[in-house]
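Taking it in order: structure first as structure tokens, then the write-up.
Complex shown without one protein chain; remaining protein chains in place.
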Amino acid sequence: MSSSHDSRGSQNFEATGDYFSLDDILATQERIPCTFQTEVLNLGYIDPSLDSSNIPKGTKLELPFWLAKALCSRRKQCVTIDLPKHYKEVYRDVFNADANVVDLHKLGPYFYRFGSHLLHFEHPESPDIAKSLLKVFQARFRDIMDASQNAYDQDMSKMTEKLDEMEKVIFFHGQKGLKDLQMWETREGEKIKISEMVINHRKRKRTHLDES
Amino acid sequence: MATVDDIPFDENGSEEEGEAMTAAEVLGKLEEAWLNEKFAPELLENKSDIVECMMSQIQEMEENIQRAKKGDFKVSLHRMEIDRIRYILSSYLRIRLKKIEKFTSHLLQTEATLEDPCLSAEELHFAKQYQSLLESHMTNMALKHMPPNLQKLDPKLTSK
Amino acid sequence: MDPSEVEFISEKESISIVPNFSLDKIYLIGGDVGPFNPGLQLDVPLWIAVNLKQRQKCRIIAPDWMDVEILEEKKQEEQESKFFTKMPCDYYMEITQLLLQHAPDNIPKADEIRMLVKDIWDLRIAKLRSSIDIFVKSDVTHAMLNYLTLMELNTVRPFLTKALDHIQQLRNNVSYGAALWSSQD
Partner (left out) sequence: MSLIRHSLYVGVVEKPPPPPLTEEQYGEMEPKYPEGGHYLSVLRPHGDDCVRQVFEEMRALFEQNQQDVEKALDGAQAEMFPGIRMRHAALERNKRCVLAYVYNRLQKIAQMRWEFGSVLPADIKYNLAEQEVQWFIKYTKCLATYMRSVRAEGGLDLTQDLKPPKSLYIEVRCLMDHGEFETQDGGVILLKKNSQHFLLRSECEHLIRQGVLEHSVH
């Protein structure tokens, strides 16, 4: 079945549809450097290094996106945020030079999704981040496409381990298309097959038996 | 003995703009609906009249086959055709069902506002049942164990 | 969509056969077929042709375009054109595959045909990939991919829809960012 064609703007990463998404939950768990602008009573325990029952004003902590966002609402800003380092200008310049060599997985497996969430903070550099995200993907796209279409039989882990999660999804869709076509050409595709879940269930049972 | 060739074509053709369609035309419409549904990300308007018409065509053909000689060469072609049509029908309805499961609450919310219903009567029934199964499970497994102000699902967040 | 489904659709295409048996007209739901007379050529849907051939009840006549000379010309044309050329048949890949599998003895120069069709396919797929890349890198939101066949489009469809969804999202980010910027001015 086709993907959900959302085109409601960047906000939609946090709006409808993604509430139950495990990927989005993981992406919003990524952390952002924050500085507390107010003291927070009784919550010092969230960071053992604080050594205090309160979080004093001026404390610098890396908070997950979901928490930073809640503390940053327009009504009253409890924290100010700094950009995570790989969304800063230095990194953007590196991407500009050659996006293809960058290991996006290492920089955060949800590079694009988290980056899009970051725009929520309306940081002065937001427009540049947005442009950079688009450019990085545009630059990397050809390699992802070619790799996914050319080398079904080769070990692709070298290629995929540098991909962001979204890129991986795209890559595997490409691989699947190629594989389906090959199955069709060899007439393997005609064959009615045992269902995936039954196979996995059997495999697990077998390893289980082997272990015991 | 009646043969499979006695299928009346035009009698069961559904009415569209007052004109009777032949069975072949209805089949064409079904194929079109199937492909459209396959490629559209959202749920399209239901074509239950076409589905019903094709189902009864198949049924009638099957009854005729029952009466025909066993091993008749013609029969096997008719049966193959039935298999092909049944495949389209079930693939079509399956795609719709998956979409209904995916967008249940959104579909139920908008269904009321639509002039032409998107869901067939049977699909609507399924959607309602599915929705209530989902909601009661979420309540029993999670929501009712949460603090009082957190026991509701926010439809703005959860319906897609 | 699985390629087997595209093939399924192509099996509706009409093809000529020469039967070796006789039978009255058959009234199928999808339309009449026949009558069949030994040695008399007639058109039937591909799925019936393949079925009859499997039972050795007919000889299949290769479609006009399934001809070495025509395909060589086609290949040349495809090579020289920047754009996709119109294929002689929307289901060239599927029909070639099916006929070469089930009726190779009825297709003159079957091996050469297989190679040529494969070459044409490869040329077009390479073109398709470059067009996709250009499309992704450019700022246009609609691509005109004239004369692509369903099977060709189908091999990239899941991949392409995912990639385009993603690009769309990132583009929206940019306009969202730009809107913010101007509202702050």
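Lettered A, B and C in written order, each chain numbered from 1.
In this section, contacts are C-beta pairs under 8 Å (C-beta built on N, C-alpha and C of every residue); 3 or more make two chains touch, one makes a residue touch a chain.
Worth saying up front: this structure is predicted, and the values here are computed from it rather than measured.
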| Chain not shown, its touching partners among those shown | A, B, C
| If the hidden chain were put back, which of A:Ile32, A:Cys78, A:Leu104 or A:Met145 would touch it? | A:Cys78
| Selected from A:Phe95, A:Phe141 or A:Phe172 as touching the chain missing from the view | A:Phe172
| Which parts of subunit B are in contact with the chain that was left out? | 51-52, 55-56, 58-59, 76, 79-80, 83-84, 86-87, 89-91, 93-94, 97, 101, 122-123, 125-126, 129-130, 133-134, 137-138, 140-143, 145-147, 149-150, 153, 158
| message | On subunit C, where is the contact patch with the chain that was removed from view? | response | 2, 4-5, 7-8, 51, 54
| task | Determine and list the subunit A residues touching the chain excluded from the picture. | result | 19-22, 25-26, 29, 31, 36, 38-43, 45-48, 62, 64, 66-67, 69-71, 76, 78, 109, 165, 168-169, 172, 175, 187-188, 190-202, 204-205
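Keep in mind that, in the parts below, only the chains that are shown with their structure count from here on.
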| task | Indicate which of the five shapes (line, ring, star, complete, other) describes how the chains touch one another. | result | complete
| query | Taking contacts as defined above, which has more of them, A-B or B-C? | reply | B-C
| task | Report the inter-chain centroid distance for subunit A and subunit B in whole angstrom, where each centroid is the mean of the CA atoms. | result | 36
| note | Note: subunit C sits from subunit B at a C-alpha centroid distance in Å of 28
| Junction residues of subunit B, two or more chains touched | 39
| remark: Contacts from subunit A onto subunit B in the complex sit at residues 1-5, 15-17, 19-20
| said: Please output the residues of subunit A touching subunit C within their complex, sorted ascending. | reply: 2-3, 5-13, 112, 116, 119, 122, 126-131, 133-134, 137-138, 141-142, 145-146, 148-149, 166, 169-170, 173-174, 176-178, 180-181, 183-185, 187, 189-190
| query | For subunit C, which residues are in contact with subunit A within the complex? | reply | 2-4, 7, 97, 101, 129, 132-133, 136-137, 154-159, 161-163, 165-178, 180-181, 184
